[in-house]
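Only one protein chain is missing; all other protein chains are in place.
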Amino acid sequence: MNRPDPAAGDLEQRREALGVLARAESRDIADGLRQLDDGLAYSEPRPPEIGLVMLRGRIGSRGAPFNAGEATVTRAAVQLSSGEMGFGYVLGRDREKARMVALCDALWQVAERRDAVETRVLAPLRSKQKEKKELERARTAATRVDFFTLVRGED
Amino acid sequence: MYVAVKGGERAIDNAHKLLADARRGDRDVPEVSLDQIDNQLALAVDRVMSEGSLYDRELASLAIKQARGDLIEAIFLLRAYRTTLPRFGASEPLDTGAMDIRRRVSATFKDLPGGQVLGPTFDYTHRLLDHTLAEQSDVEEPATAPAEAGRFKSVAELLAGGGLIEDDDPPAGDVGDLTREPLSFPAKRDLRLQNLARGDEGFLLALGYSTQRGFGRTHPFAGEIRYGEVEVEFFAEDAGFAVPLGSIAVTECQMVNQFTGSANRAPCFTRGYGLVFGQSERKAMAMALVDRALRARELGEETGAPAQDEEFVLSHSDNVQATGFVEHLKLPHYVDFQSELGLLRKLQAEFHARDAHTETPIQDAAE
Partner (left out) sequence: MLDITANTPEFDPAYASQAAFRALMECMARPGQIRSLKGVDAPAPFAPATAALIKSLADYETPLWLDPAFAAAPQAAEWIRFHTGAPLVGDPAAAAFALIGNARALPGFAQFAQGTSEYPDRSTTLIVQIEAFSGDAITLKGPGIKTAQRLAATPLPADFAARMKDNRALFPRGIDLVFVAGTDIAALPRSVMIEER
């Protein structure tokens, strides 16, 4: 198994892709995966497994870490017959989602497959997430207070 | 002392059936779904996740349904469930500074960068019952406005430097975890905050209130309250890098408190901190008040008020422990009670025998 070099430029892109997948709805990932060609052989070194991650905050928001409470997390790992190992780690208890994320992560690492994963799976997820976030931000912005001064005390 | 007694089995089975029937209620009324609870009783879900110390909206909704809306019972169910799962590890610390803001207000700075953003709040409602909600309601689409890009600087960041406000404690060694090691006193601030984050909202609210009424005054200002989504990352040993897991909703409160200084510290503003799951503003504020009150000894302030008593606060904040001990009184104590009864009869007999043998009654000192 190859451990990624944290200095490699690819790693940031890979993490970004995993973030998009983690935030996505399971059925949307499935819709994207369905459009990729089939006949892929892969094994599951880690079948989906549900567990906990302790979520840490920082005292005063920027200080020493403390344990704020746990979250459910599901993880999975798949390995393509060509050797690439993909990891799926997602909040919640959706086994299918963790497996699909791991599969996308593995496919993304194969140079000749990355484009397909980007356009068929990730691009629709990105635009959907962007739309949702922009709407939430616009609605939030509408509740921002615009102060204006009525009368000043001094003459 | 507990003595096993048999004979309750059939009664218990039937009580469970009756409970299930009472939970469902009138069959002509549609059954509530988990999605309905998650969406329409969202703040109850937030509270159950916070005090159940487990972020999972679907499980919290299920717990509320199963508990018939008894939130402490639902919290108990969530705590019991979490013990069945393995833990993969701890997340990277959440960066609340990078929060995708849904609400952010400050009572100390009117014009802070990003502005006062009210979000979905009860604050400016008139607390009049809205009878239109009794029927199915048509809800208007919310208004929108152009959103500014960029990070909302926190009040702590704005005041930082210049010695006006204390800095955050630097990270130091291991992070205490009260789900792994039992709490011992004195507890460090990381353990106190973990305890308060899962503590009972009502208990913390009362304690926070008590500090405002003079029992351990801290002169608080709501420096900033923010609610929104933060990204969670987890360093996965198998992958070898920090993997994004998705985002969660949290509420954070920074109380700014006066500090008059001590022999070796100049006067400055200090801070109390609150961080809870979901939109739980009252809880986050109460937590920040109590966190600051518990720092009295560290800051060399006068102590003695209930909210400053670490052992008292931390030992009684957990509503699952509290309900367990209070409600265990319902368990059979037949033998205990019989022995108390026997003792009382003996004491009474002695009392009356002494009465009969005393010619002149002895007067109680109190009389």
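Order of writing sets the labels: A and B. Residues in every chain begin at 1.
In the analysis below, a residue touches a chain if its C-beta (ideal position, glycine included) is under 8 Å from a C-beta of that chain, and two chains touch if they have at least 3 such contacts.
Nothing here was measured: the structure is a model prediction, and the numbers come from that model.
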Per the definition of touch given earlier, which of B:7, B:30 or B:86 contacts the omitted chain?
B:86
Among A:22, A:64, A:103 or A:125, which one is in touch with the chain left out?
A:103
Residues of chain B touching the missing chain are 86-89, 180, 237-238
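Going forward, only the chains that are shown with their structure count from here on.
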Chain-centre distance (mean CA atoms) for chain A and chain B, in whole Å, is 29
Across the complex, what residues on chain B touch chain A?
49-50, 53-56, 58-59, 82, 85-94, 96-97, 100-103, 110-111, 115-119, 142-148, 154, 156-157, 167-172, 175-179, 189-191, 193-194, 197-198, 231-232, 234, 236, 238-248, 250, 252, 254, 271, 273, 275-277
Can you check the complex and tell me which residues of chain A touch chain B?
3-4, 6, 11, 15, 18-19, 22-23, 46, 49-73, 75, 77, 87, 89-93, 133-145, 147
